[in-house]
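The structure appears below as C-alpha cells.
One protein chain is absent from this view; the other protein chains keep their places.
In order of appearance the chains are A and B, and numbering begins at 1 in each one.
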Amino acid sequence: MNPIISLKDVTFTYDNANKSALNKINLTVKPQQWVAIVGLNGSGKSTLAKLINGILPADSGTITVAGEKLTEQSLWNIRRKIGIIFQNPDHQFVGATVEDDVAFGLENQNMPRKQMVQRVAWALDQVQMSAFKNKAPQTLSGGQKQRVAIAGVIALQPQIIIMDESTSMLDPNGRRDILKIIRKLQQQLGITILSITHDLSEIVEADQVVILKRGIIEKTATVAEIFADPTRLTAWGLRPPFTQRLQLSLLQAGVLLTKKYQTKQGLADELWQLRSKM
Amino acid sequence: MAITFKDVTHVYQADGPLAFEGLSHVSFEIPTGSFSAIIGQTGSGKSTLVQHMNALLKPTSGTIQIGKRLITPETKNKHLKPLRQEVGMVFQFPEQQLFAETVLEDISFGPQNFGVDAATAKKIALQMLELVKLPASVADKSPFDLSGGQMRRVAIAGVLASKPQVLILDEPTAGLDPQGHEELMELFAQLHQQGKTIILISHQMEDVAQYAQQVLVMDQAHLVRTASPQSIFNDIEFLNQHHLMQPESTQFAQELVQKGFEFAQLPITETQIIRELLKQLGGLHG
Partner (left out) sequence: MGKMIIGRYLPGKSLIHQLDPRCKFIATFIFVAIVFLANNWQTYLALTIFVLSAVLLSQVSLSFFIKGVRPMIFLIIFTVALQMLFTPGGHPFWQWGIFSLSALSIRNGLFIFMRFLLIIFISTLLTITTTPLQMADAVGAILKPLKIVHFPVEEVALMLSIALQFIPLLSDETTKIMNAQRARGVDFGDGSILRQIKAIIPILIPLFVSSFNIAYDLSIAMESRGYQGSENRSKYRQLKWHFQDSLVMLLFIVLTIILIILRS
C-alpha cells in the first residue's frame, strides 16, 4: 500500500536558531493507521505537524501527502486533506456559535449553503454535539470544545487528522471522550491519525510509535516494542505504563514473572496463576 | 495555619440577571501542616473554593477563619496583604503571570510587594531558583525566552519566594511531561515535610492517593465529602456518582479481585499494591 504521508530527508531550522529543529527526517505513514509521535518538549514534534501541512516551509527534503508533493501550488489542496486539532481549545474558534464554527472550513471551500447545512449537521452528529449547535463555543467545557474542533475538521472530510497535543489541556473525562471519538472516526471513516502527545492513554492507542529526540527520529516501533524496555523510556519523555512499572517492581522483588510487555488483563492473569500455584 | 470554612456560600454576579452559585454552604477544616487535595469535575467549584482562602473572593454568606484572621462578607479589601503573604497561590498555568524583564526580577516581585528590600529579595530569588531546580544561569534571562516547563518553575518560584505558610496549588503540573510532573510533585512533598500546609487541586488521582492526607470532593458547588483518600477511593459507587476515577493501582486491584484475589481494603498507591502482592505471593520469591 502506498504511504499516505511520506517525508524524505526533511530538515527545518527556525529563524535565529543555531540548531535544526528537525534534521533529515524520514518517515512514512500507511493509510488508516494511528501513529503517535512522542518526545520531550523541544524534541521537534509540534514542528513536524506544522511542516506536514505547510504552515512552516521545510528547508530541504520532500513531503508527500496522499500522493501529492507539497509545493506552493499544492499547498491549499493538501491542507484540505489534513485536519489539525490544536492544543488549546480556546484558541481555535472562529465561529460565534458551534455550527458557525464547524461551517468555517466549508465556507473557505466556497461550498454551496445547502450542502454546508447537511455537512455541518452530519459532523456535529458524529461528535454528538448536535444539541449544542446554537451555543457559543466559550460556554462549553474543554472536552466539548475539542469535540466541536473535531467536527470542524471532519466536516471537510480529510484523509488525515493531526492531533497536536489536543488532549493535554483536558481533564481525564474529556480526554477519554476525545480518544473514544477519534478512535471511532478512524475506524468508521478510515481516517489516518497522527497524534503528537506524551499522554500514555493516547500512545497506547497507536499502531506505530515514532520517538523524536533533539530533531531526529530515535526509534519507530509498535507500542509493545517501545514499552518492552521500560528503562529507556524516561529519556524519551515517557513514563512506563502502570502495568510495566508494576511488573518491573515485582520482578525486582523476586517475583517470577515473564518479562514481556503486557496489558493489564495479561498481568492480572499471570499474577492469578502464580497465586493459584501457591 | 489552620483554615476553617463555616457555611460558606459564594454567588457570582449576585445582582445581575445571570447570578449563579459558585459555592453552596461549604464547611470544612484544614489542619495546620496537613496535605489536602480537592477533587471534582471541571466547573465543580474547586477554584472558587481556594480563591476564598486568600480572600481573592469573599463569601456571599458564611465565614472563613485563616489562622487568626476572620473573613466575612463584610471584610474590606484593605489590610489583606499580610494574609496574601501567608497564603501563597499557584494558579493553573501560572507561567501566564510572568511579566518582568528578567527571571530574577520576576521571582523577587512578590517579596518586594510584601516589604522585603531589593537586596534581600534578590537573595531569596536565587535560593528559590535552586529550590525549583533551575540553573542559576537563567537568572538574568528574560522569562519569555525559557521553555514552557522552565517558565512554570519560575512562576512557582515567584510564589514560594514570599515564604507562605500555606501553599495552594491549582493543577500545578497540567501539561508538563512526566519527568517535570514528578519533580514538581516531589518538591511539594518536600515543602510539606518542612511544615507548610499544602492544598492541591488535581485531576490526577495517583497524586491525590500518594500525597494527600485528606480529600475534599466537590460537585456542583457543593462539598460532597471530606475523608481520607483510602476511604474515598474504596467507595466505587460514590466515585461513579461524582464522575471521578480511581487511581490506576485501585483499578488494577479490582481486576485482581475479579480473578480471585482478596484485599481487606483496595490498595490506592503503587507502593501499597506491590506490598500487598508480595505478601500474597510471598511463597514464590527468594
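Everything that follows uses one rule, which is that a contact is a pair of C-beta atoms (placed from the backbone, for glycine too) under 8 Å apart; a residue touches a chain by one contact, two chains touch by 3 or more.
None of the values given here were measured: they were computed from a predicted structure.
One of A:Leu156, A:Ile203 or A:Leu274 touches the chain omitted from the figure, and that residue is A:Leu156. The missing chain, though absent from the display, is touched by one residue of A:Gly105, A:Gly143, A:Gly174 or A:Pro240; that residue is A:Gly105. When the omitted chain is restored, the residue from B:Phe28, B:Phe114, B:Phe238 or B:Phe263 that touches it is B:Phe114. Although one chain is not drawn, the whole complex shows that of B:Gly40, B:Gly62 or B:Gly88 it is B:Gly88 that touches it.
Contact with the chain that does not appear here is found for just one residue of A:Lys8, A:Lys30 or A:Arg80, A:Arg80. In the full complex, chain A touches the hidden chain at residues 50, 53, 55, 76, 79-80, 82-84, 86, 88, 90-94, 96-97, 99-100, 103-113, 116-117, 120, 136-139, 152-153, 156. Residues 12-13, 16-18, 20, 51, 54, 56, 78, 81, 84-85, 87-89, 91, 94, 96-100, 109-110, 113-114, 144, 158-159, 162 are the ones on chain B that touch the missing chain.
Criterion: only the chains that are shown with their structure count from here on.
The touching residues of chain B, counted against chain A in their complex, run 41-43, 147-149, 174-175, 177-179, 182, 203, 243, 245, 248-249, 251-252, 255-256, 258-261, 270, 273-274, 277-278, 280-281, 283-286. Chain A contributes residues 40-42, 141-142, 168-169, 171-174, 198, 234, 237-239, 242-243, 245-246, 249-250, 253-256, 264-265, 267-269, 271-272, 274-278 to its touches with chain B in the complex.
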